[in-house]
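Removed from the display is one protein chain of the complex; every other protein chain stays in position.
Entry: subunit A
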Amino acid sequence: MIILTMKGVQQSFKFLALLVLVLFSGSIYANTSNENEGQVDTKKEVEDYILHHIQDSHDFSLFSYTNDEGERKHVGFPLPIVIWTSQGLVSFISSEFHHNDDGHVIVEKNGLKFAKIHGKIYELEANASSVNFDEEHHAVNAHKVLDFSITKSVVGVLLVGILMFFAFTSLAKQYKKKAIPTGFGRVLEPLVLYVRDEIARPNIGEKHYRKFTGYLLTVFFFIWVLNLLGLTPMGFNVTGQLAVTACLAIFTLIIYTVSGNKDYWTHILWMPGVPVLIRPVLAIIELAGALLIKPFSLLVRLFANISAGHIVVMSLIAIMFTLKESLGVAGATGLSLVLSFFITLIEVLVAFLQAYIFTMLSALFIGMAVAEHEHDHNTSGH
């Protein structure tokens, strides 16, 4: 019955697509009818798991399972907690919280009591023995502390930093002996040249690009490697942390603000070629653009793209559990495997694209700040 022509193949594809659609619409009904009698709310559990993954955490948990006795077992390793409290610096290992995240486990150190609530460490008041909550689930007898812990994201940043340091110093050393690198350097060289010749040189200009290539290369490889690290099953989500992307955007902001030349600042503060009355208005807009909107768009773009990618991948993996009743175990697993495989391939592309865009826009902003205008403002209006 199978006709091996292009048309036949296309038709069977259409049939498959229709089948998937029908199965999906059927599954919605199945889910709603089953929801009342099931003892475990799969949807809620999946949501919690995804949210937990997106956030930074104080321990490195690879996976967890429930054993035959009904006990929850966590596999992973703890990380050091370093906090600045009312009595100075305190540090201990995060395993003392026993994976508790709702403030029930109290850790005593130096006569102070600590609890962990939703990934944040709280210091209890002097005479309190347990955390009390008000109606909106805010802790009433505990307050947050300054947290300098080596969290999961910090581990990721350090790991990538050390990796990049060794990879690029060995690449740089090779050029002292010979012109062509060998080994892993051959992979890195075209990428370095790509950033220099396709991103830095055309956007910043022939005269100044050398000075900024180092920063652009660092940012490019840092973001790219961290994005790729986020796609491994280890559960890193470093470039999906607002703090990390904000820090990178602030670096770019400082660099183009400090290196801006006279032309750049005149164009911002006292725009030539427009009526004098409009100049202050333009100055406000330009200042807001240069100091707020540019870095904000840089940081939010990277954060949102990577976080959205992680949420999509994990939601597609979760199809395995949410559609188990309607598709059967094999069907749901197969569907989730196929979908998450292809979305992960797209995420590999996005990982490169976001690193490229961040570097490209940084180069563009720096280029705007150091560009030298040769035209005469008195004759040509802007």
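Definition applied: contacts are C-beta pairs under 8 Å (C-beta built on N, C-alpha and C of every residue); 3 or more make two chains touch, one makes a residue touch a chain; residues count from 1.
Operating definition for what follows: contacts and distances are computed from a predicted model.
Of the candidate names "Peptide ABC transporter ATP-binding protein", "Pyruvate dehydrogenase E1 component alpha subunit", "ATP synthase subunit c" or "Rod shape-determining protein MreD", which one corresponds to the UniProt protein name of the undepicted chain?
"ATP synthase subunit c"
Of the listed residues A:64, A:86 or A:297, which contacts the missing chain in the full complex?
From the options A:64, A:86 or A:297, the contact with the absent chain belongs to A:297.
Going by the contact rule already stated, which one of A:82, A:282, A:314 or A:357 would touch the omitted chain in the full complex?
Among A:82, A:282, A:314 or A:357, only A:357 touches the chain that is not shown.
If you put the missing chain back, which residues of subunit A would it touch?
296-298, 300-301, 304-305, 353, 356-357, 360-361, 364
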